[in-house]
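All protein chains of the complex are present and in place, except for one that has been dropped.
By letter and in written order, the chains are A, B and C; residue numbering begins at 1 in each of them.
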């Protein structure tokens, strides 16, 4: 049993930049046409209210934007179809979420090569004709500007390609080719929407990533290219092993990932002209694989809580990869639980990590304490709220008791919401059911019913020594709590106590 | 700690007639026009799927059916308006529930006196003109027949008036006047819809109720009147005390209420021509008052579980009073929790009793055990389900351990859903919040989130001695469980264990 | 055949203050609890987008706000219940509409007399205790401020009582008593919400109305009372005759009603301190009776179009009485068409007048022409839109041809939407059906299908002489039109002409 004993003093403050709601990741754009996708996103938006959404495949064939045609003389003309783009972006805006544009991958009709990635065959080669690529980008942005208005579209951030430092995502991980793509694309974007903020290089960790950031910024600087932010990814997974379609790996420590992010931050700041330029972590999660069982677990929830408490120290935004389990990069999952990236499983079963995002997304007030397991916020009206989490420490797990003394006195009520092994955690139930691929209606209802946090209330009546609350967290548990002053306004004659 | 140790043998059966879904009660018909009412009913129907719904006030002024007019010569003509009736009944049928008709109270334009009951001023006097009453009844049924079809409407049971053995509900509790009303009304009903099943006398307990049943049947017999079923009510509340608008009383034992019901049953069977005629308990609950705090509690849930296990022994149908808290008999409630009759509180917060109905409503299979705290059903496919409940015994409360041995072996999975003090029980949370009349969005979300049962799963792997499960029930707890054989169908390569 | 020949010149402007969307009337507050009411309001809001909604009965018994209780010693305490108020106002805000508060009528528990009005028995007597009335007003506003925020609630206008110059609406039409009520209420409002804008005297026409305005303002001035706007009503109906529940009357000319409104305007401006104070016409329509068949007709639509073109000349806001047909002042209607006030009939059948509001509510740009039958607006992008209407002139009706020349040239497309005898006019169809009280599903679908405007498009290709359009309006017809430049962007190979 670990214990944590915290006493908040009046005037205490702590550094906590909460950008939880900035952005969330998604499976490829074309999947946003699906009904199940939209239902999952609606559910997540109701709980978390993300501002932006970012995913791959805007220009991939299933979005059907690039549609050249031959005239009577056999001459090809460029032409575009925005039917699906409009359908997807209309649906985003209707849910109060905006696109964080990622310009890529390559329409096969414009590709210089045949290399593809993923089950859904994303073409990852440079354009065979730079002018046509530039025209595609410009036509798309011009269309968006006409449909949604200059101000609206200019508020969407725009990133060029995804993870070009991996040869699968960008043929040969060819850096000069990427920089050239950035150059022509960035200029095209600013030609159409001068106020749109753009950035790159959207790299994943390792694979020369820090080098890529340095070279990218140097290139932008030397060629006087527009650049408004730097983007990179952050995953916790170490070298994996595979079995079948599944992947397994140990997780890095949060300090380790913070070091990596800080290094990028320092590279940016080392350019005088780019000092304090925003850095966005446009993808982060525990594992980087869509069939890694960790994503469905309480462990994932606890680790994510730690990340959400710290990533704002180094990044102006971060985007969990991904909101839901409508996802096809490594094929279509045949089971409701399969280690998919999402916060919510297919058929609308919330995973524990969704609640962690819900807790962080709705935090208000001024941070008065932040530690490795606890965050406390003070509201202007004299109430407090906070989150406690119990991740493994260097691989070791234990129960954790958190004791918090608050610098107020009087009658208070503490309300807690907890996800842990037994609460808000549908995976173990499904395992015990025998891992059915095909849920009956009753099983589905049961799993949804089970996927709610446990709610508990405590009356706290303090004298001068201050309000004191104590929380016990099981292994990997995450608890949100509020502590609010209570003024009882009992209706005349009401006395339910004899029945309770 | 009480313990219950049960061993089911192959071939065991027990007597359990489950009529949980037969019917449910409602606030007056006019309230069914309201949006909140419809939302509560929809919620309850999704969980319980009741077949009929019964409430008062079909002919009361707010339903605006009886609308005579004066012609140019000052002569009054009978006329009817079915605008609201259609709106209400359309909405019922759209939710898959049908009216259990209760013909009453008196439109003020047809009333012989000015006596009214309730905050909403139900006129409870006989018609001033029998012919006009008969015309009203016939016109209403004729209209329903035209709108919904003869077969449909003929399937709705029909009761004459409500609780005429109370002077507030029927002026002077005038028995001959009631019998006369029954006579003319029953004939009118059968004139229009010969297959419609009708009954009475809809009496509450005490107040000469058994006498009323005997006299009612004797009258029907002597006058050769149509009668298809007998109706009466069953409430558990003893002599009450009042404070403010609230009412408090101790509850009777279930045996006591069963005795009272059986006495009525015997009276019916004492008439040779009426032997085995169905008896419907058209209202039952713990307290008979809409501001009795018991209705919101776990105690109510536990007592109701006991009633649902037994009422089918004596009655062909029973109807919990009421499904929701849109109810005005003693005024409009100013707080979400106020002891209202409903299974669900205003603003769509389920109470514990809703889950008890949900558990009973969805039971399937053959009963193999029924006792004072436990019910077990066997399904054809080799699985079992059951409900255990822990009511007070002669006022004493204790934890209860239920141990059940089932006559099967192999790998099984037990899934339980439990409401108890800490789970599915929003009232104590609201009390600790300070009993706010006006819930903030956050408080409302929290209470709804808290109002779910706790779900737990257990793997059971038995050898030859049979499957054995053990449940621990806190005071007043109610647990539903299923025990199903498990065939694990693990996807190749899937091994989540390292993350759990 | 009348003809109107208009030629718009570059730079033309005309005076048209469009306050169509400012406010709309409603049946009493308590009816807003109903599902059908909410569905009608949703429909109307989607077409018209009104900003405020105003109706009677905020404090009437069915809203159940004033709920004093007796303590153990028999002493009465003031207490309030906001359950229904919150439900109603939550539903308004969810539809994007805000309350235009009307403080009245009297809760029976606070009434000095027993005089009631309407089928629903609104008590129209002064408070028996001024302090308790003031407490009621303050408690209600304080509650609203807490629930919806100071800024939100302060933006809602607030009117004291309704039509006190009629003895039915205010006992004896007692002017001093009204002024006293205004005095104490206005102070109470400003005590709680200093920025809330308040006004009166909410008078109907005739019945000494101009006198009432003068006396009201003199009283406010002399007593230094807060007053932010003046309110009055405007109905077109002349002395009526009755038959059964129905009322019939001829309509005044628009000039006549404008004169009456201007007189009030001049009275206001005659007070130096109130010059330019806003005047709101908080009710207007053709007839002032809820069973006058005109409301369902094209005549109503044509007359209303004329009013909407002119009322902004004299009033800063005006509010059509009422949006829908869920209305009970003279009883519950038994037929879908019965001359109810609403723009939409029960069961969601739009009346012609709804489309007139839809046309006016969505007008954009600068007015370039306004006449007795025509309004033309110019948009910044070079397109035009307008409305033409064909009301009777001094009782005479005729077809009308409207010819408009616009100061632009090139390829244009004119789109028109028309309601007239044969289009968007379900009443005559229902009459021919035999006036069924109870619509079958097929009849209802048919009437809804019929209740849409006719849509026509014309290509206009002009040379230098300007774009010219010509509209032919049947008797009482109302037509909306847009004239927009066309740039054809035909897809390569597309040629549907062979099939058309």
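To be clear about the criterion, contacts are C-beta pairs under 8 Å (C-beta built on N, C-alpha and C of every residue); 3 or more make two chains touch, one makes a residue touch a chain.
Fair warning: this is a prediction, and the values are worked out from it, not measured in the lab.
Undergrad: With the full complex in mind, choose from A:175, A:197, A:245 or A:432 the residue touching the hidden chain.
TA: Within the whole complex, the residue contacting the unshown chain is A:245.
Undergrad: For subunit C, enumerate the residues touching the unshown chain of the complex.
TA: Residues 242-246, 248, 293-294, 296-300, 334-335, 337-339, 413, 415, 417, 422-423, 427-429, 431-437, 446, 449-450, 452-459, 486-496, 498-500 of subunit C touch the chain that is not shown.
Undergrad: Could you pull out which residues of subunit B are in touch with the chain that's been left out?
TA: 69, 71, 77, 79, 492-493
Undergrad: Where does subunit A touch the missing chain, residue by residue?
TA: 33-36, 38, 64, 67, 69-72, 79-84, 86-87, 91, 143, 146-147, 243-245, 328, 331-334, 346, 437-438
Heads up, the rule we're going with is that only the chains that are shown with their structure count from here on.
Undergrad: Suppose chain centres are the mean of their C-alpha atoms. Which chain sits farthest from subunit C?
TA: With centres defined by C-alpha atoms, farthest from subunit C sits A.
Undergrad: What whole-number Å value describes the gap between the mean CA coordinates of subunit B and subunit C?
TA: Centre separation, subunit B to subunit C: 44 Å.
Undergrad: Where the centres are mean C-alpha positions, what is the separation of subunit A from subunit C, in Å?
TA: 47
Undergrad: Mark out which residues of subunit B touch at least two other chains, giving numbers and ranges.
TA: 243-245, 334, 437
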